[in-house]
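The complex appears here without one of its protein chains, the remainder shown in place.
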Amino acid sequence: MIRYLIRRLLWAVVLFVAITIITYIIFFMIPTDPARKACGQLVTPACVKSARHYLGLDRPVYIQYYKFLERLVVHQSLGRSFANRQNINSIIGRAAPITASLVFGGAVTWLLLAIPIGILSALRPRTLLDRSAMVFVLVGISAHPVWIGLIFSWFFGYKLGITPIAGYCEAFSPPQGAACGGVVQWFYHMILPWITFAILFAALYVRMIRANVMETLNEDYVRTARAKGAPESRVMFKHVLRNAMLPVVTMLGMDIALGLGGAVFTESVYSLHGLGQTLVQSLSGDDLPTTQGIVVFGTLAIIVFNLIVDLLYAFIDPRIRLT
Amino acid sequence: MALLDVKDLKTYFRTDDGIVKAVDGVSFSVEKGQTLGIVGESGSGKSVTCLTIMGLNPKKNTISSGEARFKDEDLLHMSPRRLRQIRGNDIAMIFQDPMTSLNPVHKIGDQLAEAVLLHQDVTKKQAKTQALELLKAVGIPRAERRLGDYPHQFSGGMRQRVMIAMALVNDPDVLIADEPTTALDVTTQAQILTLMNNLQKDFDSAIIIITHDLGVVAETADDVVVMYAAEVVEQGSVDSIFRRPHMPYTWGLLGSLPRLDTDLERLVQIKGQPPSLLNPPQGCRFHPRCPYVMDICKKEDPPLKPVTDDPAHLAACHLDEETKDREAQKLIEGTLAAAS
Partner (left out) sequence: MHKRLWLSVVAVAIGAALLVAAGFASPANSSISGAKSSFAGAKTGGTLRLNMSSSDVDYIDPALAYYQLSWDILYIACRPLLNYPDKPSPAGSRLFPDGAAAFPKVSNGGKLYTFKIRSGMKFSNGVPITAKSYKAAFDRDANPKMESPAVPFFSDIVGATDAQGNPKTPVSGVKAKGLTLSVRLTKAGPDILSRMAMLFFCPVPAPGQKGAPSVTSQGVNTFPGSGPYYVAARTPGGPILIKRNKFYKGPRPHNASAISVVSVNTNVDTSFTQVQRGEINYDMGGLPPTAHAGLAKKYGINKQRYFVHPVIATRYLGLNNQRLFRNTKLRKAVNYALDRKGMINLRGAYAGHPTDQLLPSNLRGYKNAGIFPFRPNFTQAKKLAGSGSRSAVMYTTTSPIGVNQGTLVQADLKQIGIDVSVSKFGTGTMYKKCGTKSEAFDICNVGWIADYPDPFDFMNVLLSGESIHDSNNNNYSYFNNAKYNRQMDAAARLFGPKRFSTYGSLDTTIMKNAAPIAAWDNDNDREFISGKTGCYTNQPVYGLADLALLCLK
């Protein structure tokens, strides 16, 4: 277990260095100039020069990278944004809870959708229900989340007015001037984003759970359970689901990491200022430190998250031992 | 009235290709304390027969008829609720593959206790105690410690012992063992069979043992049912069948019995493959593989009828007694010669 953790940790360091170096390289391949951007429309060589110095761009790339690492390791600081000089730690501190709300709430939503539908389809294959589920899956996989989001926002928010059109509410301590705040408002504002975010994954999971359950239903130990005289409900929940969910947990770990990337679409439609949207803005603004900060944070989050999933998996599947 | 009385049991499966007649008119009965062996090749319908009795076939595409009376209640036509009360309590079953028949994610102790709790109104702790007793009874060393282990921490033989413990934990009247030793090595096979015999004595259960191995039958069973292509082709007491088998298929089974004292050349093989149950052969279903095939075999399905010298011994074959005598005798002599 300890050896496993150490190995994972070393691997994480390698991954981290590789990813941050790649980000740096990509940024220096792109022929943009943040210093010129900082000077505005009417540029002068003098302004660009002083901006380059202030932003630290007048040094060689490897020095810039070294400075970045030094800041990160020694001061646990991701530096300041090129665009608005904000402390990137605090930018991420504001954005991460929003993305976490979306991704984890979305994961719960997609499981709540996919598990019952998947099970029912598995139990009643080729029925109307199964076939409707199939149509849902097809739509969910084919439709782009931005399109789904806009349609939902327009229909439920604008046309029916039963949900907010867009926007985010801080559950705790909303900033002054915010439109709303509180846990109830937070939940209310997250309903559509969750569903939008969840649909693609829900569709994939319906298919996966259906297949897993059908496969597990044919397992010998399920027959054993029935032979013991266990009622169907018990067979389903105690014997089939627990086993059918094992691959789902693995997938869930990977998909939540994947979802961090996919969250950007939902975030942009519903104006949620999470990591995804911040990343897109920083990319389009040539804001390397912010981009790098989110990449670093995202990498760490995914590494930690995968570790948790591995541990969880070992916990729910006794056959797995972490060595 | 026998403890379990099966009459004209038929199980058909609807498939995309048509109806598969997996069991086509099987009758037998088992008494308390007795052991019935059901033998036949894979796919002959012996497992399906038992699954039908237990009501474990997939409901959607299965058509069953006939009756299976347990203590005068028809298992085939009872409410699912009542059937669940009987399953695992009055009639228990052990499956062929102990590696896959235990749930990998639950502890052995919990799986055993579950069997208790489903049928007895006891606390979890009491159920665990019962489970422990049974584990000891089936000969699992350090049973206390192993209650908290998972199936993958057990060897195949130990798992089968756990399966047996699980089947016996509610002191069933009938124990159905579906190829209980097939997946195990020879030494373990012998241990498991001895264990079952001993337990039968202790619990006085009736046992139905399904196997393709007549050796197992010879060691454990009182009566034998030989199945071929969904039908019973011969049935009777072990003594009677081993002494005077009446059906070329049974001869084949007996001849293919491996013996420690004979060399490989002595093994008789039944040539060919079992027929498709979607479209079984006309007449006697064994005729395409039968070395004694006659014209009548291809046209008429021989009825299962008592043999001349033993009314309890039934067989389905068109062969004349003389040929049967001669061939059976050859087989017995060969066996005896080898044995001497």
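We call the chains A and B, going by the order they appear; numbering starts again at 1 in every chain.
One rule holds in what follows: contacts are C-beta pairs under 8 Å (C-beta built on N, C-alpha and C of every residue); 3 or more make two chains touch, one makes a residue touch a chain.
Please read all numbers here as calculations on a predicted model, not as lab measurements.
Undergrad: With touch defined as in the header, list the contact partners of the absent chain among those displayed.
TA: So, spelled out: the chain left out of view touches A.
Undergrad: Touching the hidden chain in the complete assembly: which of A:72, A:143 or A:165 does that?
TA: A:165
Undergrad: Sort through A:68, A:110 or A:270 and give me the one touching the missing partner chain.
TA: A:270
Undergrad: Hey, which of A:47, A:129, A:191 or A:208 is the one touching the hidden chain?
TA: Selected residue, touching the omitted chain: A:47.
Undergrad: Which of these touches the unseen chain: A:85, A:126 or A:144?
TA: From the options A:85, A:126 or A:144, the contact with the absent chain belongs to A:85.
Undergrad: Against the chain that's been left off, what residues of chain A make contact? List them.
TA: 30-33, 36-45, 47-48, 54, 80, 83-87, 90-91, 94-95, 149-150, 153-154, 157-158, 161, 165-168, 175-179, 268-271, 273, 277-278, 281, 284, 286
Following the convention adopted for this analysis, only the chains that are shown with their structure count from here on.
Undergrad: Let me have the rounded angstrom distance from the C-alpha centre of chain A over to the C-alpha centre of chain B, please.
TA: Taking the mean C-alpha position of each chain, the two centres sit 54 Å apart.
Undergrad: Give every residue of chain A touching chain B within the complex, in rising order.
TA: Those residues of chain A that touch chain B are 219-221, 223-231, 234, 238-239, 242-243, 246, 316-319.
Undergrad: Which stretch or stretches of chain B touch chain A in the complex?
TA: Going through chain B, the ones touching chain A are 54, 56, 84-89, 92-93, 95, 97, 100-107, 114-115, 118-119, 150, 152, 163, 166.
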